[in-house]
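Starting off with a structure, shown below.
Missing here is one protein chain; the remaining ones are kept as they sit in the complex.
Order of writing sets the labels: A, B and C. Residues in every chain begin at 1.
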């Protein structure tokens, strides 16, 4: 049962106001920013990313969206073809047309991109009120609407064309899939980079950091959402933030409840976006690259909390 | 009222069978192809497209998706935020989460990409039966399903990274918007190209041909779907097909009922896809380019007839 | 734009707590009641209602539910037939089946019954917190859930089989439809009853009070929801409450913003339900009756705020 419970006694007291708080205004992007890490994608960043391309070969890094795919909690995805064909024959050639109709938490199912309006924190404000605060200090009263977020909707995220660093943790550990409940350490990441012949200095601000846990192998089995994939610990989270990526991604979520520290620290506090349930099957070939052009642009769904998409790598 | 009416007497008789007919098997892509013009996007094509990039500046060529946007007929788009926040506070930091829930003909509203399963034709087959036939001869019995097309779903379309040729018809005519009901001629296109300092030989197979009618200026007014935008006549359609693009696009649909010749000839017969209701506002700046890197990848919505997306130009 | 704005300064201060407040616990039904006026429907009440039946003739008092019907604000109603038929031929007789798929604020469109969870009030509590309080003092924290109300869902409303008193205000005024923005007075009601040969003493606790404003004549034109129908003033509202009906109904809502006093006083404070947008066309015949068996049972939609239905009179 999901319900809203206010318990004044256990809410930590801060001195935050609408204009200033523990993570706002955002030091990189300023008080009114709603675009977070996607601000890193300057023309220079784009050119630099394109310069990585050698062959022009495209690799899919996401899953298709379909009925029955694994989804957590009460989320659902339904698709219908209204009649068939939807539209009657028209004209001399008797042309017919089909529509589809989809009902879903469309930005929060399958390969899903968490936007700036997805994660908040219940906080006590200086004036004694309690409210939910989101990226860059945007508060509930400014955002809330039954028909789409008034602020921090995913339409504020700019296109992401950047260099991705693939950190192949599963390959580093020599397993198909990292063990369940495994807390990924910073040493794991550094060793994985080393195995790939890379250094931390290969990572530049505005890059995308992608983590292969091997969890994609379970898709589309229910284990994908019912199991407990490996996740990032506090040390790793701090390191991620220090690397200043525009976004992170993995074939799970990199996170674990009840603290959800990745969502809390990476997305909420820093506006670094998180692409979940990626698919690294295409990265299992022989001629592996670990730094490549990566592209993901969320749909401009006004007021949505996240977006589906088609993450691509180009070698 | 939309209903399915079979009238045997006015259905033209062909000698088509499941394996052979007026537009199938597809001469370029073969009998089993479901990917149409997206097959043009080879690594070489991608490299060539990237070589056009000089500054790395990104331009949006689509509209956001939102409640109340203009949609034809009975199509609809609804988005909700279930409660707010959707999920109760969790952990020490009392992290909360929002989902959105969307219900829509998601691939057929707003800036919409028509996939291979969208357009068919009611035909009399050699064996006397009447059925709907789609791209590359796929017939209703192989496709039909209440929960998503079994063949020719939009998930079959490969990512599109190519060179786009923008044919600015409105600028050529010296108007904000082409007149309603105006039939665009081949001469219009050639003259527009000339005005842009371009030749037909600048167009290569697998390119995207984008037509600016100036219709984007009406968005999001209802006129967008209730007016009668300029459209492509038969001569233009034949020329488009001869140019062998992977797809076409415009800020309307380039088509007109009841014949819907663009859908019928370009998409259905040739598997050249059509991106409708694009937005060329970003192309109105001074430093105009008319041949540029263009990227559009439909969502892999299994069994869908089309897809939303985020068409981008990079200069 | 609908957003949640807390403004501490203009919220009136009460001494209410979870267990006691201006309208709770409910004096008739007790502290834990979630069924409101439907509690009046005892076996005795049912027998008494049936005793009114003379001919067995049934009259429809609602509208059908259909695409395009007038709905306020952002509410919507969509219905689809997935393929046709939805299910393929089965068995020797090649039996086929159709489903429909509906997406709507199903309890808040068309002829709609407002349940106990529909109306609340933002209040300052004794402990200084501010929360939304509903019928019988149920508070937000006990009710709120993205997937259906945890308390006061419409499934708590018992079946309603009772005597209805039709108060034909339009006929009393000698008009087809009461004027827009007209405030209905208690004198209007008493005179209407008198015209009908009735007395206030004909009204018994647990009856349904139905008001004909003549607004049904506009259905399904948009004016139904865009116009300003006649509404009940404070005097009438107090009288309604004093009559102790189980519910009221009308061919509009009987209410007007921004105070929404009918919803506020009748439903919220007293648990007397409100059936809106009824249809009194069937009551326009010669052999009129004004006190008759009336039946309306909301669907047991767990966690819903209201319900569609099929209100019937039997003479």
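Note that in this section a contact is a pair of C-beta atoms (placed from the backbone, for glycine too) under 8 Å apart; a residue touches a chain by one contact, two chains touch by 3 or more.
Given the structure is predicted, the values throughout are model-derived calculations rather than measurements.
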From the listed residues C:25, C:227 or C:303, report the one that touches the chain absent from this view. C:303
Can you work out which residue in C:107, C:137, C:245 or C:271 touches the chain that's missing from view? C:107
Among listed residues C:204, C:264 or C:281, the absent chain is touched only by C:264
Specify the residue from the set C:16, C:35, C:86 or C:177 that touches the hidden chain. C:86
Against the chain that's been left off, what residues of chain B make contact? List them. 1-6, 8, 74, 78, 80-84, 101, 103, 129, 131, 140-147, 150
Where chain A meets the chain that is not shown, the residues are 4, 67, 74, 76, 78, 82-84, 86-87, 99, 103, 144-147
Over the whole complex, note the residues of chain C touching the chain we left out. 2-5, 11, 41-47, 50, 53, 55-58, 60, 62-67, 75, 78-81, 83-108, 117-123, 132, 140, 143-149, 155, 158-159, 161, 257-260, 263-264, 268, 295, 297-306, 308-310, 312, 314
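The working rule: only the chains that are shown with their structure count from here on.
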Copies chain A and chain C touch; is their interface built from the same residue numbers (over half shared) or different ones? same
Centre to centre, by mean C-alpha position, how many angstrom separate chain A and chain B? 27
Averaging only over C-alpha atoms, locate the centres of chain A and chain C and give their separation in whole Å. 44
Among all residues of chain A, which ones touch two or more of the remaining chains? 2-5, 78, 80-81, 83-84, 101, 103, 140, 143-147
